[in-house]
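Sharing a structure with you now.
Of the protein chains in this complex, all but one are displayed in their positions.
Naming follows writing order (A, B and C), and every chain is counted from residue 1.
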Amino acid sequence: MTLKLGVIGTGAIGQEHIRRCNNVLEGAKVVAVSDINAEGAKAALQRLNSDADVCEDGFAVIQSPNVDAVLVTSWDPTHEAFTLAAIEAGKPVFCEKPLAMSAEGCRRIVDAEIKHGKRLVQVGFMRPYDAGYRALKKVITDGDIGEPLMLHCAHRNPTVPENYNTEMAITNTLIHELDVLRWLTRDDYKTVQVVFPRISSKARPHLKDPQIVLFETQKGIRIDVEIFVNCTYGYDIQCEVVGEEGIARLPEPSSVQLRKDAKLSNTILVDWKDRFIEAYDVELQAFINDVKAGQLTGPSAWDGFAASVAADACIKAQKSGAIEPIEMPARPAFYN
Amino acid sequence: MTLKLGVIGTGAIGQEHIRRCNNVLEGAKVVAVSDINAEGAKAALQRLNSDADVCEDGFAVIQSPNVDAVLVTSWDPTHEAFTLAAIEAGKPVFCEKPLAMSAEGCRRIVDAEIKHGKRLVQVGFMRPYDAGYRALKKVITDGDIGEPLMLHCAHRNPTVPENYNTEMAITNTLIHELDVLRWLTRDDYKTVQVVFPRISSKARPHLKDPQIVLFETQKGIRIDVEIFVNCTYGYDIQCEVVGEEGIARLPEPSSVQLRKDAKLSNTILVDWKDRFIEAYDVELQAFINDVKAGQLTGPSAWDGFAASVAADACIKAQKSGAIEPIEMPARPAFYN
Amino acid sequence: MTLKLGVIGTGAIGQEHIRRCNNVLEGAKVVAVSDINAEGAKAALQRLNSDADVCEDGFAVIQSPNVDAVLVTSWDPTHEAFTLAAIEAGKPVFCEKPLAMSAEGCRRIVDAEIKHGKRLVQVGFMRPYDAGYRALKKVITDGDIGEPLMLHCAHRNPTVPENYNTEMAITNTLIHELDVLRWLTRDDYKTVQVVFPRISSKARPHLKDPQIVLFETQKGIRIDVEIFVNCTYGYDIQCEVVGEEGIARLPEPSSVQLRKDAKLSNTILVDWKDRFIEAYDVELQAFINDVKAGQLTGPSAWDGFAASVAADACIKAQKSGAIEPIEMPARPAFYN
Partner (left out) sequence: MTLKLGVIGTGAIGQEHIRRCNNVLEGAKVVAVSDINAEGAKAALQRLNSDADVCEDGFAVIQSPNVDAVLVTSWDPTHEAFTLAAIEAGKPVFCEKPLAMSAEGCRRIVDAEIKHGKRLVQVGFMRPYDAGYRALKKVITDGDIGEPLMLHCAHRNPTVPENYNTEMAITNTLIHELDVLRWLTRDDYKTVQVVFPRISSKARPHLKDPQIVLFETQKGIRIDVEIFVNCTYGYDIQCEVVGEEGIARLPEPSSVQLRKDAKLSNTILVDWKDRFIEAYDVELQAFINDVKAGQLTGPSAWDGFAASVAADACIKAQKSGAIEPIEMPARPAFYN
């Protein structure tokens, strides 16, 4: 049985997902799409060699009797409405992050899903599907390093576009850690503090770069995340978990070791697209398989809500310089 | 268009390929199989949830008008006949190694394929599809280390079954290096010498383990390959290319770095199945794509023949202790 | 010319320094010692094959016309008085840390030294003499990574004695970072904050372990130091400097790389004595050479004072949980 997918939004990510579903993944096919620019959608389908229908809008995609499940890859501010509509229609929906433009919006989706009575929503956080993070989680879960006490993390980009501002360090960059570190530690954030080191001369004047974000979790784990988006040297994701009996570190991407020019070196990636490229495939394949199996297991609407609540507190902490509480409601039994 | 595959032989590897083609890869489906044990084949298909037909024998699979291309995963001595029959039928065939039981048998396949006038055969050498070897080859091809002068390689297994003998170090173990090193260097072997170090006390009495195989290539590159199949510590594949301007080394498989018990360590794989697991997928996907595109580009019948000629010389060198010539005929233009 | 040294205090460290000066280093000889336990001192000299005189007390050592320079390795609370007496006598003095029991005490030494008009005091901070830290500093000074923006550090011990308490994490452990990071960055601390992660179950009940100490420097560099003295796995000192154009990391101690038991591993030291063993030699040799050359260049009384001021603020921050200022007076021109 092939899962028939509708894709809302045929921009860069939407096209990428259409290609992925039709050519790389197993068990699914894109049968309907929509885009605010219908002509663009048609051209994209042609390029992608897809015979999917072009619907009038995202709601039409969701309603289409031919569509089994929906991918939301449209303009961020439309995510909430399309996701709610998919829940209303009782159709599984994979929504790219952000799930909504606010924690309240995420909460509305959570409430709608709980009311529906069954998980229908997966948020597009792909790091839990990265082989490196999965190996790291296995080490923790297997008890190899004892209980985690501290996490030292870094998220570094060589550079960022001109429109990138201080707040986007949270909403566009840290957002991935906000999700994956909850998943890794099976814990929730309790407080956050942001400190600003000396600003790099490589950063544009309106951007405070780097930043360090400090969390305390409910269990008392202390997490520090360095965000440095003008580090110049590469796209580099670090995560070190200090446990009671040892320390585990996220694998470096595999590369040829070179002895040359008085250096023993391995290559560091520079383009973020290369870093988690396989995780995108695994993530969407998992969604397809889970939909077919009748039970979603990936990042949930609750996870999207949690990331959003944490991001709001981070931004508050950026501005206040104080230790800000992260007030998460108790996790509903529905999401256990 | 889905490529309809016939699979000859539904043992362990055959079943693995059926699962792979039906569930993991894109653009192909297994529609017919055969096995010397027809009941076993039926049971396997049931377990694999496949509706493929069970044919009377491999020749029937090849003849079946429903079958576009053939995978040969049967008993080694039958490979040649099935591959020849597929060529005769003008159908693309992916044949697991060995292509034939002798260099002469491989040569018959080469001749048949040339006579047919178009490449139809891919041999199941998967290492050229491993991401690590591909990265290593790219470094060479890009000229990063200058012209290759020497290769230092190792092929180590933690242990081997009781029936494994000295000759199998060539035919079952070194055979992978025999193929991938030709591919890596775009060169052919000229001579071979085998030396036997002190035998490991971990090896069974009838097995000379380890062995070192020394090649000179047509271009004068010197290659040493350590074969050590009772190394106890892991399944470990090493390849270091010493060039005029630098040295490049096959990446170690990625793993979590641990600080524990006074050791800073990374895990070494112990099961060979884990080492190239992704390469099997890539290899077969490439075959499927190439068949659809109308042009095979993977390891050819000529490559299978070359590996077989080299293996024969290695076995001769094991016995003689002398430097043995490896006499390869000139590569036919057909295979350029 | 051999420098004639007096050693005050012949406990473990004192004996170690006598051995070092007499047998390992060049250009000095221990000619006089004292200890609160004179019999113990005599026995030690005999074991060490030294013909040094045993003086009545430390002041007698200092006064001895035979003594050119003094090493203070006595009970911590006596350091200040002996150092002041050495200054008074105009003799160079190498004083093991702590220079005094309080910042005020250190300040009295600074004032006395300035009044004397020439540097006479070196404090026993040995990390600036470690080859690894020196290599790291060279990378920074050479501009290889641009201006430093952040330092991520860790000081981990496998375990600590029963009497070790929360405050000692600052005074006995962090004290080394307090000195070496000032030296590395050529910067002074501005504020400090201490956060307490979940306590390790390996720590005794009265000890909060681990701790994270967060500094801001005058130039705005942000430093985090993890102190974890029950980490179980080894004695591990980490220091990573994040600069505008790259990141440099303190070298791991050199060790044999092993492939064994499914692990690719290097040894981590477990005994702190092994980690900086060469630095102790280099440190004392530098003192000897500098005394002979007439100009001290190592860690100064001012450095001892600065470390003490910072340590006091750290302890205050441990208790308050707040961001505490570190109020260092301007560096006197005398110490430039």
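The definition used in the following text is that contacts are C-beta pairs under 8 Å (C-beta built on N, C-alpha and C of every residue); 3 or more make two chains touch, one makes a residue touch a chain.
Computed from a predicted structure; not experimentally measured.
Shown chains touched by the hidden one, complex as a whole: A, B, C. The residue from A:4, A:116 or A:259 that touches the chain not shown here is A:259.
Within the set B:56, B:244 or B:271, the residue that contacts the chain not displayed is B:244.
The omitted chain makes contact with just one of the residues B:167, B:216 or B:261: B:216.
Although one chain is not shown, part of subunit A still touches it, namely residues 233-234, 236, 252, 259-270.
For subunit B, the residues in touch with the chain missing from this view are 146-147, 149-150, 152, 195-202, 210, 212, 214, 216, 219-222, 224, 226, 228, 231-233, 242, 244-247.
Listed here are the subunit C residues that touch the chain not shown: 23-27, 131-132, 135-136, 139, 144-145, 245-261.
Keep in mind that, in the parts below, only the chains that are shown with their structure count from here on.
Rounded to whole angstrom, the centroid-to-centroid distance between subunit A and subunit C, based on C-alpha atoms, equals 45 Å. The set of subunit A residues that touch two or more partner chains comprises 245-247.
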